[in-house]
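Chains shown are a subset, placed as in the full complex.
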Amino acid sequence: MMPKIAVLGVGRIGRMHAENIAAHPRATLAGVFDVHEPSAKDVSQKLGVKQFGSVEDVFSSSDVDAVLIATSTPTHADLLEKAVAAGKPVLCEKPIDLSLERVNACAAKISGTKVPIMLGFVRRFDSGHSAVRKAIEAGKIGDLHQVVITSRDPGMAPAAYIEVSGGIFRDMTIHDFDMARFILGEEVVEVTATGSRLVDADLMNKCDDYDTVSVILKTASGKQCIINNSRRAVYGYDQRVEALGSAGMAISENRPINHLRLYSETSTDQAAPLLNFFIDRYADAFAAEISAFVDAVETGTPPSVGFEDGRQALILAEAAIRSVAEGRSINTNEIR
Amino acid sequence: MMPKIAVLGVGRIGRMHAENIAAHPRATLAGVFDVHEPSAKDVSQKLGVKQFGSVEDVFSSSDVDAVLIATSTPTHADLLEKAVAAGKPVLCEKPIDLSLERVNACAAKISGTKVPIMLGFVRRFDSGHSAVRKAIEAGKIGDLHQVVITSRDPGMAPAAYIEVSGGIFRDMTIHDFDMARFILGEEVVEVTATGSRLVDADLMNKCDDYDTVSVILKTASGKQCIINNSRRAVYGYDQRVEALGSAGMAISENRPINHLRLYSETSTDQAAPLLNFFIDRYADAFAAEISAFVDAVETGTPPSVGFEDGRQALILAEAAIRSVAEGRSINTNEIR
Amino acid sequence: MMPKIAVLGVGRIGRMHAENIAAHPRATLAGVFDVHEPSAKDVSQKLGVKQFGSVEDVFSSSDVDAVLIATSTPTHADLLEKAVAAGKPVLCEKPIDLSLERVNACAAKISGTKVPIMLGFVRRFDSGHSAVRKAIEAGKIGDLHQVVITSRDPGMAPAAYIEVSGGIFRDMTIHDFDMARFILGEEVVEVTATGSRLVDADLMNKCDDYDTVSVILKTASGKQCIINNSRRAVYGYDQRVEALGSAGMAISENRPINHLRLYSETSTDQAAPLLNFFIDRYADAFAAEISAFVDAVETGTPPSVGFEDGRQALILAEAAIRSVAEGRSINTNEIR
């Protein structure tokens, strides 16, 4: 079977997913849909595939074996429920929803389904980050003790986005919460977070949000994970994962655009700029993610990143928000 | 125009080229041919394209706008001449031929043609190596003085290959001779070479070949290029280019499989293995090469790497062979 | 004036200080004292200097211009007070005392003194760490936002030491608290800390201590500093300082024993082991520290690291201890 996958939403990320599916040796792009009709038309013509007239057309089509949801966040949970109802395996961009209540309602509704549901935590598919996890599983660093996740955007997102994003813990740190769970291999029970307004204090004050945060996570066995975020690292998109264990340390380093190094009168050993943002930095990971989804659809086995992973990351975001507000560590039982 | 390109020869490299053309957004794979019929059948089925019955079918087909020659070396010059006769733009794998005489005859035969001819010196398309050239052109290291090319295979090629390869200077260093010309930006006038038999002395003695060589090239203005080759670097495929200029230095470093670094009780800061061999190391470069060929075909402009580049590299190989034999520097005028 | 400096306490660190003073071009080693008479005798003979019979002899000697206190921690505050009473400039190893109460009493006693008092926070004199501070002061990374201090010992200290050390925050993190204050350039107002028992749970339980801790510090303006500590990093003494600012990032990296890199069949680009522990890692810094003290003594100007720096670091340790116990952020005003 060569699954035919439809893409819902063809903005920047949806379009990239559509191209990855079209180029995938073991999958076919069944077609695309977008409420913004010209976008859908453009992509369908470029890639030579069908443009669906409505979401319903997609879910009722016998030419669609699976769907990828890359629409705006508020529509994720609804579309996910419809996909499950239609029996179509689904790869849904994160987050499921900004509201834990809505996510829990969705969880209840789809409870017991056999339809494969995969969440788009693309960083798990990065060659370096996943190599850290594999090194841990292979025992190369012994028992895991401490994780340090450095995750900084190359520049402040547009104000229009910040205003509706749900705040830094839900829009940005959520990726790191998932990475923490992925690397720790054990659920987090305690969250402590701190936020500052240093990059753009006016915007952050206006949105009651933060641009610079530090978070400490702790598991039941005492494993610790430190996350540091900034909404602007002028030197580029800074994405590193470090794991300290009883027998060693593994680090997933940043990736430069190329492996050129320059030496001049005023500086030595200067690397090429970092790969700039997620589309570039995680290009290979996005393709690997599609492969993992195709595998799950073909074999009917549960995807490696499921619904519960989306819910858990949101729980940690909620706990972090409360930790900053109350100046204390939050046990995840208080949220769950 | 979206050029339809046929691939002649679908061994390891030809097959990769066919896949790259099939996935290319601005080109179509017109079909494949191979004297080994099952290989051609397998690729044509996997990629859903035509299997040509003969070379003549390819050259006479109106559904073929251009050809890529990836057959065995002794057939290159003939096929290249036929492609030119048929008016089909051609991308030919290196070398044109192992015999400079044959190459010169071919040059005479195709003299004056307007058909775009591109040579497969894929390393010119490597993101790091080409960044060195761009840094030089942008004046970032001032006037170029000295180039050091490190080029070592991860392991000895099969004896069957060594026996017919034409020797290390024609089968391996020839890539570095082209890289030298690419980086130097000026023709080489003097070649001095040294060869040793250290990796597999028996095989090298049998083939009257070398497995470890050092070469010094010099241009008319005095620019120097040092090439060091080994047929076996156990730590992986070692491909580095260093350029020293009056205002700085640029280095294209090796590329690891991923950006994992490991620290253990017995070692610190250990990188992931190097990308192993040319198919992996230059995967991006092979794709970029196809793009450059598509550009040339679409626009009818001369490819960036032409026939003369293939001939020049072979001249340097001839000079190197004579330098080792005679223990002296060889002026390229002696060969040309 | 070439100051004559006496060293009190010639254990491992005291002896190194004595040697550094003896070799210093602008200072003289006036002699040594140790309650363990054979140690003092050995050092005095090796370096050809006087062995003092008592602490009182040192303070009353007109041949002593300044003193360096490297005795056991419980004696620091007393000797410091005596040095001030005797009018001898003093370089005192950290900590002043494990009890903030005792430190405050000492502060009261020496209040108003003009005698130069320098604290042995040697890491401030490390070439890399101090270069981070200088890069900040030179505006190279813009406004400081976030600091990450990685500080891990190569192995667990002896149980006998752990039992009397005052706990990880007072014996180990205290160096990082001082480094945080040095890099932040602004007082810390909020401390949040987490501790785990992962390296040697039995010993930690017995001592009611931790071997793995994460700490977040925040200043009044919102600057953040993350500290991560482990009592055992098997790959060596891990000492890094990273500073993120509005215009860039500066990192003081680990220092290897030498600049050898090894490539083998099973690994690439493997660095030499890290310099193993503080005597080796900070050897240059200890010598620079002595120079700074000699400068202060010669010129009578206040040392760059004073009594208050010792007190402040202890305040942060107290806050960290309380944060772990109470699971909340601690405002330093609660301690001060």
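Just so it is clear, A, B and C label the chains in written order, and each chain counts residues from 1 on its own.
Simple rule for what comes next: a contact is a pair of C-beta atoms (placed from the backbone, for glycine too) under 8 Å apart; a residue touches a chain by one contact, two chains touch by 3 or more.
Everything quoted here is computed from the prediction, not taken from an experiment.
Depicted are 3 of the identical subunits; the complete assembly encoded in this structure file consists of 4 such copies.
Operating definition for what follows: only the chains that are shown with their structure count from here on.
Considering every other chain in turn, the ones in contact with both chain B and chain C prove to be A. Most remote from chain C, judged by the distance between CA-atom centroids, is B. One rotation lays the C-alpha atoms of chain A on chain C, and its angle is 180 degrees to the nearest 5.
Where chain A touches chain B, the two copies mostly use the same residue numbers: shared numbers make up over half of all numbers in play. Note: centroid distance chain B to chain C, computed from Cα atoms, is 57 Å. Between chain A and chain B, the centres computed from C-alpha atoms are 40 Å apart.
Of all residues in chain A, those touching 2 or more other chains are 247-249, listed in ascending order.
Across the interface of their complex, chain C is touched by residues 233-236, 254, 256, 262-265, 267-274 of chain B.
Residues of chain A that touch chain B in their complex: 23, 127-128, 131-132, 135, 140-141, 247-255, 257-265, 272. Residues 142-143, 145-146, 148, 150, 152, 190, 192, 194, 196-199, 212-214, 216, 218, 221-224, 226, 228, 230, 232-235, 238, 244, 246-249, 327-329 of chain A are the ones that touch chain C when the two sit in their complex.
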